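Heads up, the thing below is written out as structure tokens.
Omission of a single protein chain aside, the complex is shown with its protein chains in their original locations.
And now, chain A:
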Amino acid sequence: MEVKPEEKAEIEEPEIEYVSYGGEHHLPLIMNLVDQELSEPYSIFTYRYFVYLWPQLSFLAFHKGKCVGTVVCKMGEHRNTFRGYIAMLVVIKPYRGRGIATELVTRSIRMMMESGCEEVTLEAEVTNKGALALYGRLGFIRAKRLFHYYLNGVDAFRLKLLFPPPRQVL
């Protein structure tokens, strides 16, 4: 994730405010961010599906009142495992490289863990070094390679994080 120095925003770490999804008023913020940065065409119903059913898994990052990043997730039963899924993760360009994405994802994963998920999964382009490094540091492995997953012919990795079994209290 390369950022030209002059494009980088001037911020102090504590200035980033992390907020859990709070309602309809957050929805346009998320939609604008994702529409801007990602190429997939999502209808409003796609967003609603995630934030209505799992509001506790979506987070927004604010800097001085402006929404600069978001993560959107879900969780559920999948072939006998209770699994979390990271659907969208976006941080606008001037704010990258500061660990905002890591913090957003970490909050979501922690919530998934507390909710009883056994694992977390997502897909990422094989060329997305930044994402692969981020998730790698959090404990994800590259479980599978998906050939020509994206329409531009790029392959994807399915990334998976397996939580340790819950400790038995003696």
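Quick note on the criterion: contacts are C-beta pairs under 8 Å (C-beta built on N, C-alpha and C of every residue); 3 or more make two chains touch, one makes a residue touch a chain; residues count from 1.
By definition in this document, contacts and distances are computed from a predicted model.
Undergrad: Considering only the chain that is not displayed, what protein name does its UniProt record carry among "Calcineurin B homologous protein 3", "Transcription initiation factor TFIID subunit 8", "Transport inhibitor response 1-like protein" or "N-alpha-acetyltransferase 35, NatC auxiliary subunit"?
TA: Listed in its UniProt record, the absent chain's protein name reads "N-alpha-acetyltransferase 35, NatC auxiliary subunit".
Undergrad: Even though one chain is hidden, which residues of chain A still touch it in the full complex?
TA: 24, 27, 41, 43-46, 48-49, 52-53, 106, 109, 113, 126, 136-139, 141-149, 151-153, 155, 157, 160-164
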